[in-house]
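Note that one protein chain of the assembly has been removed; the remaining protein chains are unaltered in position.
Letters A and B mark the chains as written, and numbering starts fresh at 1 in each.
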Amino acid sequence: MQWNSVGEFFAMGGYGLYVWGSFGACALLMVAEPLLARRRLSEVRKILARERLADELDLQQKNP
Amino acid sequence: MNAFFATVRRDLLLALRRKSEVLTAVFFFVIVTSLFPLGIGPEPVLLKKIAPGILWVAALLATLLGLPRLFAADHVDGTLEQMALSPSPLGMLVAGKILAHWLLCGLPLVLLAPVLGLQFDLDASALGILTLALLLGTPLLSLIGAIGAALTLGVRGGGVLLALLVLPLYIPALIFGAGAVEAHIAGLGAGGHLSLLAAMLALAVFFAPWATTAALRIALE
Partner (left out) sequence: MRQSIVHWFKFASPQSFYPLAGRMIPWFWAAAAIFGISGLWISFFVAPTDAQQGEGYRIIFVHVPASWMSMFIYLVMAFWAGLGLALNTRVSGMMAQALAPTGALMAALSLWTGALWGKPMWGAWWVWDARLTSELILFFLYLGFMALQAAIDDPRRADKAGAILALVGVVNIPIIYFSVKWWNTLHQGSTINLTKAPSMAQTMLWGMMLMALAFWMYSIAVALMRVRAIILERERHTEWVKHAVE
């Protein structure tokens, strides 16, 4: 272990901006992408659920 | 083979009826290359250094201009479907159309390039290499571009999309084409660059009409 303090760890020997900029961008995008993918899936599901409901209502109206 | 030449002849005839379309690409080439000295300044040493790159980039963009029309008109009036149904192989007809495109959009650029090169103070041997590189390179551009034209046939925003698809694939041609002239000016000899261009051209002659045909069949489904 080469870090003596937390401050030293975040300073990265003067390269803090570059190192944390790289890791931060990766973390940000790699959190955002799955969230977007999940939202896309849940949106399709919502639409499908609505269509299903509409179908059921249609059926009820036809044969009450 | 007859069908091939018939297609070339037909496309040339059609283009001659609408000369302005062909001339647009040529004028574009002339104007773009003339804009660079105005934007950069008339310093002969600098202009001579950037001339190959400018002429090549302008040639890439000029060939791009004619590409959306390569199949569009035939697609709209149904000729393309007839071609797909005809007894002669579609690949042969497509190759004929590509050759016609090169004769109309590529060859004029090759013939004009030495004249435009004079604007940039290139000497006679460099102009010779430039013309030779364009002669090998512009058919390559037509062949690769035809794949893109077939893929974007009848698609929303086809023209811009075509540029996005095709320009990255043009990069090797640009590197070796402009590089040939630069290497010649630097006294390194252009042989390596020109033979690599020729090799890529041979590869493209073999594969591009085939890929274009496949893409056209998908568009026609």
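To be clear about the criterion, a contact is a pair of C-beta atoms (placed from the backbone, for glycine too) under 8 Å apart; a residue touches a chain by one contact, two chains touch by 3 or more.
Only a predicted model underlies this, so the values are computations on that prediction, with no experimental measurement involved.
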{"item": "Displayed chains contacted by the hidden chain, counting the whole assembly", "value": "A, B"}
{"item": "Option from B:Ala15, B:Leu70, B:Ile147 or B:Val181 whose C-beta touches the chain left out", "value": "B:Ile147"}
{"item": "Which residue of B:Ala133, B:Val181 or B:Met200 touches the chain not shown here", "value": "B:Met200"}
{"item": "Touch residues of chain A, complete complex, unshown partner", "value": "1-3, 9, 12-15, 17-19, 21-23, 25-26, 29-30, 33-34, 37-38, 40-41, 44-45, 47-49, 51-52, 55"}
{"item": "Footprint left on chain B by the chain that the document does not show", "value": "147, 151-152, 155-158, 161, 164-165, 167-169, 171-172, 175-176, 179, 182-183, 196, 200, 207, 211, 214-215, 218-219, 221"}
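In this section, only the chains that are shown with their structure count from here on.
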{"item": "Computed distance of Cα centres, chain B from chain A, in Å", "value": "44"}
